[in-house]
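Here you go, one structure.
Note that one protein chain is taken out, while the other chains of the complex remain in position.
Let's turn to chain A:
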Amino acid sequence: MDKLNENVREKKEIKLDNIDVTPILAALIIGFLVVAIFVILRRRSTGRRDFLLTGLTEAGKSAIFMQLVHNKFSETFTSIKENVGEYRSGHVAGRLVDIPGHYRVRDKCFELYKRNAKGIIFVVDSVTVQKDIRDVADTLYTILADSATQPCSVLILCNKQDLTAAKSSQVIKSLLEKELNTVRDTRSRKLQSVGDDEVNKPITLGKMGRDFEFAHITQNVQFFESSAKDKQLSDLTDWIDRMLY
């Protein structure tokens, strides 16, 4: 027993003397790297870097998505799920999310992505906008009044300009302002009563007592015309690039 003990002690002494520092250092470095990568990844995922394509169904969101992400025009149907893709321009990249426009799915889907949104692209069908103005304005109001979208920039994209019956962006802007004024009126009283909820509190848009104008709200709203079919999306890509740089 004694012998054995001595042996062990001897061995230990030897080891302590010429201890090798490199594996410990390597372990430390690797550990640090893992932590650093983890932190970076988390910051990347929590930061606002998404661009959301929203709007009513059949406005052309999925077509625009395919144009921007995969640079091809393909036929599309009503989306059941969101499309997520990487948008690249030069050396910068952002995530593009195509939110389904159908009533049944869009609110839940929007809820999921709204906290990561850097910019919101609201796609409007320029042909049917006059007919569907109530639905368009209602959807837009829901998006603009959400407290999570206040830091976002908003682009209202008047799509399908290749068709002859398409309204110009100026007309659509005035139509929307007029209609949003009414929507604010029908909603305004409800908004005040939900005061107990800090986080999800919807915000009253514009200046009270005055007609609604896009210039009054906190988000920076811009209007562009486009056509996914004719690949006239340069305004949109410029806008996204400006936000990414």
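The rule is short, and it goes like this: a contact is a pair of C-beta atoms (placed from the backbone, for glycine too) under 8 Å apart; a residue touches a chain by one contact, two chains touch by 3 or more; residues count from 1.
Here, contacts and distances are computed from a predicted model.
Novice: Name the chain not shown, per its UniProt record: "Cytochrome b-c1 complex subunit Rieske, mitochondrial", "mannose-1-phosphate guanylyltransferase", "Signal recognition particle receptor subunit alpha homolog" or "DNA replication complex GINS protein PSF1"?
Specialist: Not shown, but named in UniProt as "Signal recognition particle receptor subunit alpha homolog".
Novice: Determine which one of A:Arg187, A:His216 or A:Lys229 touches the chain that has been left out.
Specialist: A:Arg187
Novice: Any idea which of A:His70, A:Lys131 or A:Lys178 touches the chain not displayed?
Specialist: Considering all chains, including the one not shown, the answer is A:His70.
Novice: Spell out the interface residues on chain A facing the chain that's missing from view.
Specialist: The missing chain touches chain A at positions 41-42, 45, 58, 62, 66, 69-70, 72, 74-83, 85-86, 98, 100, 102-105, 107-108, 134-135, 138, 182-183, 186-190, 192-200.
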